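Certain chains of the assembly are absent from this excerpt, and the rest are unmoved.
Letters A, B, C and D name the chains as they come in the text, with residue numbers starting at 1 for each one.
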Amino acid sequence: MFESNIFFQDFSGILTVVPYTLGLALLILILGILIGGILTLIDQYKIPFLFQVAAVCLSFLRGTPLLVQLYLAYYGMPKLILFFAGLLNFKFDPNQFDPVITVIVSYSICFSAFQSEIIRGAFMSVSYGQIEAAHSLGFSSVQTLRRIVIPQAIIEALPNFLNSYLTIIKSLSLAFMVSVVDILAKAKLESALNFRYLESFAAAAAVYWLLCAMLTVVFRRYEQNIRKKA
Amino acid sequence: MKMDFGYMIKILPGFISVLPLTLVVILCSGLFGFLLSVLVTGIRIKRVKIFSPLMELYISFTRSTPILLQMLLVYYGLPVVLSLIGININNWSGTLFAIATLVLHNGAFLSEILRPAYLAVDEGQKEAADSLGFTSFQKLTRIVFPQVLPVALPGLGNALIYLIQDTSILFIIGVVDIMGTANNLISNDFGSRQIDVFLTVALIYWAISYMADKFIKYFERKTARYHLENGLTR
Amino acid sequence: MLALKNIHKSFNDHEILKGIDLKINKGDVVTIIGPSGTGKTTLLRCVNYLEKPDEGEIAFSDFQLNYQSVKRKDILRLRRRTAMVFQQYNLFKNKTAIENVMEAQIVVQKKSKKAAYEKSLEELNRVGLADKLDAYPSQLSGGQQQRVSIARALAMEPEIILFDEPTSALDPELVGEVLNVIDQIARSGVTILLVTHEMSFAQNISTKIVFMDQGKIVEEGPPSQIFNHSREKRTKEFLSHFNSNYTKITTAK
Amino acid sequence: TNNSSGASQPSSASSKSSSAKTVQVAVPTAEKPLSYSENGKLTGYEVEILRKVDAKLKDYSFNIQSVSSNAQQIGLDTGKYDLIAEGFFKNPVRAQKYLIPNENDGASLIKIYTNDANKSIASLSDLSGKRLTPVDANGGIFNILTAYNTQNPSKKIDIPTSDTGLSTADRLKEVASGKYDALILPSNLGEAQIIKQLNLKIHTSAPVKVIPTYFLLSKKDEQLKEAVDSALKQLKSDGTLSELSKKYYGEDVFQYKITN
């Protein structure tokens, strides 16, 4: 029932999309962290108006399925860009719009909500005395954040960022809806030709598992490295 | 993107009617998943021989594979495995399989939240209980667990939100839940009003998640009185 | 009443306690002094079995416990007859002051809630905290926390209370209030084993001073002997360090 | 929501012999008109045929349940289901893995849908160099196009793929708007209705392929296959199938000659 040579064939086929998947997920992770960081700062410093807007956005992004968000972005985004392009008077052909961009933008925004929670937790782990010490030495707020708070917070945040990275990698399987081929999509394509679903899904599971194990080792090593110093 | 509010209101009752099913699934899998994760965490912290490495394996697998795959594995694999030891679960309903998947998934996922929270509890607290003559079980339930909770709550909150969205795996095995109702609606007029359906779905999930957030925040407030905080501002 | 016999303890092949023998009689107030890193804390923790000694015996009048053949039940029995007051208080953070005192009475001694409540009230009164019953540890000052932790120990009616540097984590102004409470307990006839750096307090309160150095008891005797007519060179040397140019003065009520 | 658990009532129990064997049957959950639920009841072309077949077989009793299409075939592989139906095409790998009845239960008319600018497209070879809407990786079209490409290396078609998720209506709109040049799909997915309903400027080609569709059965049950075959044969000759086709597809798919 289970043909191992087909399994290995699928496995090596799936490996070819791994770099692309990893890269895409990394880009989304980084963008998500940047957006999430900004949302956290808005929330922490209670910047008027923006603070309320951010709260509603965060709740919506967290509360609705990614699939739905992706779908709305797929139709909404070209129209939105078209609208702004019209305002700014430059040409934009929505028919040439690459769905990968839709995926990157909608995923980054969606996951920024979760990153924001992680970053908030990490900031909470930095004691306020550290910030006062920097202020008393004449650091500006930005200098304090960049040189003192972030290096300390990142240690706490790192394991959670790895979790997010794994979640993003897995969630990219939804992006096949708009033709972006990731690991699971590749598995489906492999089985579409040979009708061997069991083998291809098993191969996909193996690839995911392998990736997770490797990433965990890499992250843990890095975390121990920086934790030693604190 | 034109929105047809009249249509959205028309399809709402269909969603409301499957809401109890979804809520039951959330409740059962949340509760039993949590209990399983406590067990798993205990095994890992006590470093129980043989079981502890098995749990690590289970967690790394669950963390790394999409829940869709886990669903298929449980739905098709579990009956095969259990039939080997003479248990027949082929007459289980799809809902039970979905709950089983979610319980297994959350058992691993929550354990990764509980373990660091446990380690964050001050060693002195455990020693104080020891010195007063508490048994291990008394120490765990009366002292340690109430202190793990506030630390773990934000993570548990995130997990609950994920769980709510993960209930859509029900539809993979043909149980009609919110996502299933949506798919039926979309299929029945060949997708010409998919946007309206998805917007309705978004609103419903948002409402459930909002309530879940409130539920978690309630516990956060309750535990806040003995939970000291750091942070960017004060 | 309590006798330690030949207690040995090593950490990572490094011997910290090198055979300690110590007798404590009912009503005694025994104070251990000595340089940092000598093993004072470790000894106290062994008495409560928070640390498992490698060798040795602990004996109550009616009950013996040998560390080499110890059972879970024995440990619980030992712990129910001793009580520890920690340097860092270690109050249960999720319980109010009175709940902290009640908890072990209910859980360990199986008292009724009402009985536990009354006993706790009495003990909190004794340490002067009757007005802070419902405060959480985070809402109490260091001195107040330490007093709750003393009340928690007292409420168990242990045969002996162990104090490990009960004032060293306190602001100077709070030291006085805790020392006063301990003084009063000592006067009421409770048996006490205490580690402290407050020499003059030790001198005032103790019936016996034990000077430890490098894992051994160097000298023991009544305060007057140790502080004024010490027989050992090492003891004299140690006590001479405590004559500095900066004398710290603490409040007391 | 009685279809939710997937189990539908064993049909017309009275006509069954007492030792009737239960056959686990899986159909897709929401694929109108093949199989979908209406007012909470499972229906559709495949479902109704299965019920008719079930009624004809005394020694078998069908338990029809709905699952997602991915899950269907895995279930057949692992032995959870005995028979699945989703307008499957026949191909060598399937023939080797499963039992396929001799009788088809329907036919799939592959048509090309184009916008004004591309209305000249009338065959597969015309699609070379055109922007095709992404093809469902789980469907038979993907295989037809790949097969075409291997046979016509000089006039290859560029085959984009995607998951199910964007509906036929969405895809047709994308063709009408000019985002893509053409859409190729079996005609039985409601296209005619959508085009009319949304008033889209879409040209529909004549069938470029007419492909018979089959049930797939697990390898172990040769007897069931023969029983199903004879039932299908009767249903064809008495016109039942043509009638169902008209009801669900709007035309009698059996009138076309099978191409291959």
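As a convention for this text, contacts are C-beta pairs under 8 Å (C-beta built on N, C-alpha and C of every residue); 3 or more make two chains touch, one makes a residue touch a chain.
All of these numbers come straight from a predicted model, not from anything done at the bench.
Engineer: With only one chain per type on show, what's the overall stoichiometry?
Structural biologist: Each protein chain kind appears in the complete file with these counts: A x1, B x1, C x2, D x1.
We adopt the following convention: only the chains that are shown with their structure count from here on.
Engineer: Suppose you hop from chain C to any chain it touches, then on again the same way; how many hops at least until you reach chain D?
Structural biologist: 2
Engineer: Quick one: most central chain, C-alpha centroids?
Structural biologist: B
Engineer: Considering only mean CA positions as chain centres, point out the chain farthest from chain C.
Structural biologist: Ranked by distance of C-alpha centres from chain C, the top chain is D.
Engineer: Compute the distance, rounded to whole Å, between the mean C-alpha positions of chain B and chain D.
Structural biologist: Comparing mean C-alpha positions, chain D is 36 Å from chain B.
Engineer: Need the CA-centroid distance for the pair chain A / chain C, whole Å please.
Structural biologist: It comes to 53 Å between the two C-alpha centres.
Engineer: Among the residues of chain B, which ones contact at least 2 other chains?
Structural biologist: 68, 72, 194
Engineer: All pairs of touching chains?
Structural biologist: The set of touching chain pairs is A-B, A-D, B-C, B-D.
Engineer: What does chain D use to touch chain B in their complex?
Structural biologist: The touching residues are 1, 3-7, 29-32, 36-38, 65-68, 70-71, 74-75, 78-80, 166-170, 189-191, 193-194, 197-198.
Engineer: Can you tell me which positions in chain A touch chain D when the two form their complex?
Structural biologist: 1, 67, 71, 74, 94-95, 174, 176-179, 181, 185, 188-189, 192-198, 201
Engineer: Give the list of chain A residues in touch with chain B in this complex.
Structural biologist: For chain A paired with chain B, touching residues are 41, 44-46, 59-60, 62-69, 71-72, 75-76, 79, 114, 117, 121, 123-128, 131, 149, 159, 163, 166, 170, 173, 184, 201, 204-205, 208-209, 211-213, 216.
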